[in-house]
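Presented below is the structure to which this report refers.
A single protein chain has been removed from this complex, and every other one stays in its place.
Should a chain be cited, it is by its letter among A, B and C, assigned in written order, with residues numbered from 1 in that chain.
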Amino acid sequence: MEVKLIAFGIAKDIMKGTTTGFFIDTPASILDLKNALTNKYPEFNKLQSLKFAINEDYQNDDYLLHEGDEVVIIPPVSGG
Amino acid sequence: MEVKLIAFGIAKDIMKGTTTGFFIDTPASILDLKNALTNKYPEFNKLQSLKFAINEDYQNDDYLLHEGDEVVIIPPVSGG
Amino acid sequence: MIDIQLSEHPLAEKACYDAVSDPSAGGMVVFVGTVRNQTKGKKVVRLEFESFVPMAKKEMLKIAEYVSHQWDTLHVSIHHRVGSLEVGEVPVIIAVSAPHRKAAFEACQYAIDTLKETVPIWKKEIFEDGEVWVAAHP
Partner (left out) sequence: MIDIQLSEHPLAEKACYDAVSDPSAGGMVVFVGTVRNQTKGKKVVRLEFESFVPMAKKEMLKIAEYVSHQWDTLHVSIHHRVGSLEVGEVPVIIAVSAPHRKAAFEACQYAIDTLKETVPIWKKEIFEDGEVWVAAHP
C-alpha cells in the first residue's frame, strides 16, 4: 500500500522534501514504517527520537497503517 | 534607660500610636524589651510573631539595647 | 479559561496577562522565553521556527487542559511564535493564574517543560557560518 509522508524540521532535510508517497507491504504498523524509513534514510537513526502522527495525534509503534494514511514524521521537537 | 519604640501595622493599633518612649531597666536585651512590652500590652501575646529591628535590621533576642535606641516593632508581615 | 495562540506576529506579554487576569486570582506566574544570543559559545544570528500548526495547537491545548485539571488554576494562556526571530525576541509566553501562587508556579513550569517535549515545533539556529536544527541529535 501507499501512505503519504509529511516531513518537518530535520526530517524534511533528510528526505529532501516536505511530502512524498511511500510504499510498504501490508499489513504495516508504525514500527514497520519506522524500520523501512530508517533503512531507506539511515540519517534518521542518528536522531534523538523519531515519532509519528496521524490525524494530528502521536501514534504508538503498534498502530496499523491504512492505504492513503497521511503520516507526519516528527523529529525531535524544539519549541519554546 | 529610655528607648524609642516605632510601631507599624497591628502594633500601632495595640499601642495606640506610632512612636512612644519606653523606659526599661539597664541592661536590657531585645528579649527583655519583648517581655516588658507584652506585659504592658498583653495583645502582643496573641500575635503570630513579634520581631524587632534596629538600624533597619532585624535583631536577635540577645541584642543589648542602648539609651536612645530606636526600636522598630515588627508584627507579622504580610507583603506581596 | 484556556487561551492558545500560534502566531507569525510578535507576541505581547500584555495579551497573556489579560487572558489570565481574574479578581479571584491570588497571583499569576508568567514564563517568557527569549532567543539567546549564543549556544555553547557560538553566536546566534537568528532562529527560524516551523510548526505542524493544527497538531501544535492541539498539543498546546492538551497541556493547558492537563494543567487546569492537575492544579487548582484559574486560567492558562500559551502563546507561541513561528517564523524568523531575532536575538532577544520572544518565541513563547505561558501565563497561569491561580488562587494560590504555588499552583501557578508548578503549573507554569510543567507547561513549559511539556511544551518543549511534545509540541511539534522545530527551531533552527542560524549561525554566521551555518545552521542547525536544535536538539535533533543526541
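The criterion applied here is as follows: a contact is a pair of C-beta atoms (placed from the backbone, for glycine too) under 8 Å apart; a residue touches a chain by one contact, two chains touch by 3 or more.
In this text the structure is predicted, and so the values were computed from the model without any measurement.
Would you mind listing the shown chains in contact with the chain that isn't displayed?
Result for the missing chain's touching partners among shown chains: B, C.
May I ask which residue of C:7, C:38, C:70 or C:84 touches the chain that does not appear here?
In the full complex, the listed residue that touches the missing chain is C:38.
Determine and list the subunit B residues touching the chain excluded from the picture.
6, 8-10, 13, 46-48, 53, 56-58, 72, 74-80
Using the touch rule from the top, list residues of subunit C that touch the missing partner.
Residues of subunit C in contact with the hidden chain: 13-14, 17, 21-34, 36-38, 87-88, 97, 99, 101, 104-105, 108-109, 112.
FYI, only the chains that are shown with their structure count from here on.
Any idea how many Å lie between the Cα centroids of subunit A and subunit C?
26
Rounded to the nearest whole Å, what is the centre-to-centre distance of subunit B and subunit C, using the mean of the C-alpha atoms as each centre?
That gives a centre separation of 48 Å.
How big is the gap, in whole Å, between where the Cα atoms of subunit A centre and where those of subunit B centre?
72
Indicate the residues of subunit A shared as contacts by at least two other chains.
Residues: none.
Two-or-more-chain contact residues of subunit C, please, as numbers and ranges.
none
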